[in-house]
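Omission of a single protein chain aside, the complex is shown with its protein chains in their original locations.
In this document, chain identifiers A and B correspond to the written order of the chains, with residue numbering beginning at 1 in each.
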Amino acid sequence: MFHNRAEAYALALPAAVFAAIVFLVPVGLLLSEGLHGPGGWSLSAYVQFFSEPLNQKIFLRTLKLGLMVTATAAVIGYATAYAIVSMPAGTKGRMIGLVVLPMMISPVARTYAWIVILGRTGIVNEALKFVGLTDAPIRFLFTETAVFLGLLQLFLPLMIISLVSALENLPKDAVPAARILGANWLQVFVKIILPLTREGLIVGGTLVFTGSLTAYITPAILGGSKVLMLETLLYQQVTVASNFPAASVIAFLLIAMSFSANILLRRIATARSGK
Amino acid sequence: MTRNILAPLTLGLVLLFLIGPFIIIVAASFSAGETLAFPPQGFSFKWIAKVFTVESFRQSFGTSLFLAIGGTLAALILGIPAAYAMSRYRLPGAETVRFMVSLPIVVPGIVVGLALLRYFVIPAGVPILLALFLAHTALILPYAVRVVSASLANLRSDMEEAAVILGASRIGAFVRVVLPNIRGGILAAFILGFVTSFNQVPVSLFLSGPGVRTLPIDMLGYMEIVFDPSIAALSSLLAFLSIGIVLLAERFLGFSRYV
Partner (left out) sequence: MSFLRLDGLTLAYGKTPAVEGLNLDIHRGELIALLGPSGCGKTTTMRAIAGLMPVRAGQITLDGRDITRVAANRREVGLVFQSYALFPHLTVFENVAFGLRLKGMSGKALEDKVMAAIASVGLTPFAQRKTPDMSGGQQQRVALARSMVMEPKVLMLDEPLSNLDARLRLEMRTELQRVQKKTGLTMIFVTHDQIEALALADRIVVMRNGAIEQIGTPEDIYNRPESAFVADFVGFETIFALKDGAMVTKGEPVPVPDAPAGAAALAWRPRAVTFGEGRFEGTVLSSSFAGSAREYLLDTPLGPVKAEVDAALPAHDLGATVRFDLPVATAAALRRAE
């Protein structure tokens, strides 16, 4: 530990000042734009935004999809993470590698694949036609289901990785001990695994939730203008309607949701370290 | 025991879900047909070849490469000293610095892109490429600080004190003792920053202009007009590039230790 304060500031300040100028100032200005009415400060932009039923619907849809993706990722994540953790070390490493692999691939490419799968002549429709379940193609693209699948595929790895590290820190004999004491698998999960991996679940959950809220490409490609989410609505408000107060309101909503999730995460992290 | 079948089965299905789309993309890039479909019609390299002939791809690839390399370097130049200050000094306000530097993770990229467009590019005439560069630098900064901080935390600070007592200056101790020992962390931060920047869409969404577009944005634009397998081909090429870099890093550095 060194003690020269001037040196410390000289080292740390450039990064902080840079972030302030590139992030804080413009974003602050953007947010303040939503608080200006015709006669000075006002919440009229917010009132106007939420008085539009479509906007309400989009806001709720964004929240709903975020929560659904997070919940589904948690369920699948536990099963997958448990399967990975119980593997021998070498295989485990390779499996984690496979789970992480998609995160290295451009989200454009990852989302694009879903068009091939869900499109009118995509794999699913061809398969349904082949087994004779339908004769006309079913529309999967531009539905909430498509967006849901795309987001889940995008962010599930984050949940799995968080849960794998949580499960690895589980005391080795906790599960067998509970089994010996007569707990069934559900009880083991609820009473042992869940409480002991809560932090991992929350870390993964925050990452998946904020990721889903702030993803642009997936709702843009798989939802299009039929299934607008806050991000795509923001883009539309700017490029089509030039409605900057509305854009500012959406920006605020996105930041607020992302911030609250991160603050929750930090709370839990500091509660754990006992500060 | 049913569990013994259930666990691998779950894992298999999940991996299929995660990696299947990628395999489809790779297969589609070798299609001989004119439209994107699976299973691919025939086998050819024509779409792979076409990628290299599209002028705008070449241009936007250059832009993305510049942003990823330049942005990551700039983020490291800002981030390494900041990480060092926070780990080695009693820094009043360290929490504020940490908060400022991690802002880009919390604020959605699309908001940042819009804000830069509206308050830097339009009124102040900041060139779009410069705005993109600033945005990407800021975006990578949190990762740079985090990864470098992690490797500094693994390095005992008494090593620098030992160097100083042996006659090194503070900067000398940093260059001779700290840098060689956090090289791996810095390279890991570089790769992570590179991949993050290269794949970044929302920040760049509003920050595009004539001749200045990042590759993912260009791909999005192309898809709206043409629906042929060239996007699949380009995606696979990029994916193999990323995977190749990461595998190399893992092999030589144990990359995953730092991330």
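Note that in this section contacts are C-beta pairs under 8 Å (C-beta built on N, C-alpha and C of every residue); 3 or more make two chains touch, one makes a residue touch a chain.
Quantities reported herein were computed from a predicted structural model and do not represent experimental measurements.
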Absent-chain contact - pick from B:V111, B:A131 or B:A163: B:A163
Missing-chain contacts mapped onto chain B: 90, 156, 158-159, 161-169, 172, 176-177, 180-181
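The rule is simple: only the chains that are shown with their structure count from here on.
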Distance from the mean Cα position of chain B to that of chain A, given in whole angstrom: 18
In the complex with chain A, residue positions of chain B that touch it: 7-8, 10-11, 14-15, 17-22, 24-25, 28, 35-38, 78-79, 81-82, 84-86, 88-92, 94, 96-97, 100-101, 103-112, 114-116, 118-120, 134-135, 137-138, 141, 145, 157, 170, 195, 198-199, 201-202, 205-206, 216, 219-220, 223, 231-232, 235-236, 238-239, 242-243, 246
Of all residues in chain A, those that touch chain B in their complex: 1-5, 7-16, 18-20, 22-27, 29-30, 76, 79-80, 82-84, 86, 95, 98-99, 101-102, 104-110, 112-117, 119, 121-123, 152-153, 156-157, 160, 210, 213-217, 220-221, 231, 234-235, 238, 244, 247, 251, 254-255, 258-259, 262
